[in-house]
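Before I ask anything, here is the structure I am working with.
With one protein chain removed, the remaining protein chains of the complex are shown where they sit.
Up next is subunit A:
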Amino acid sequence: MASQYDRAITVFSPDGHLLQVEYAQEAVKKGSTVVGIRGADIVVLGVEKKSVAKLQDERIVRKICALDDHVCMAFAGLTADARVVINRARVECQSHKLTVEDPVTVEYITRFIATLKQKYTQSNGRRPFGISALIVGFDNDGIPRLYQTDPSGTYHAWKANAIGRSAKTVREFLEKNYTEDAIANDSEAIKLAIRALLEVVQSGGKNIELAIIGRKQPLKV
């Protein structure tokens, strides 16, 4: 029975599942949708903004965060876990710049975040991070990148992906509509991101936030 093997993170179930990691993936599905698209010269991150309480200060609720000038990430899942991961990633970006005198590549910082997440799936007494992240940016060679990490600590490069609530619907939409023409120019890529989000966002356009990084251009939100 699954319930006997899901209490400890360091225990495999007889059929080879790490149940706590799988449950962490369920926590990710509770966050609002994030879509990421890699265009030819641009990377776009679109998020569904959660409605805030009347008395709450809206500026503090951010789903898209810059990790460095050329790298940015959006997450879905537990807010507190995301804050910890983002802080560590930001420190690592600066520390890398100081040590190696080069800014991080997107792949390096993704690998750092993924390794961090994996460490927490093998330690005793700690639970996995309940977030999935979409990390986008441009490397020095000018190639746009989009990576996705998940609570198990794996990361993959994607052309377009979605995480969070209703991610499956958005991914199906992207599979149907992501063509070379669709991303040929910047505004088309942005439109594709918005259309993908509108598939699942209930309240329409005013609850969508976009972040765009162009080649050699800073992050625009």
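Just so it is clear, a contact is a pair of C-beta atoms (placed from the backbone, for glycine too) under 8 Å apart; a residue touches a chain by one contact, two chains touch by 3 or more; residues count from 1.
Everything below uses one rule, namely that contacts and distances are computed from a predicted model.
Among the names given as "TRASH domain-containing protein", "Dynactin subunit 4", "serine C-palmitoyltransferase" or "Proteasome assembly chaperone 1", UniProt records the absent chain under the name "Proteasome assembly chaperone 1".
Among A:R38, A:K63, A:K117 or A:R145, the one in contact with the hidden chain is A:K63. Within the full complex, the residue among A:G39, A:G77, A:P103 or A:G137 touching the omitted chain is A:G77.
Take subunit A: the residues that touch the chain left off the picture are 26-27, 29-32, 50-53, 56, 61, 63, 75-80, 82, 168, 202.
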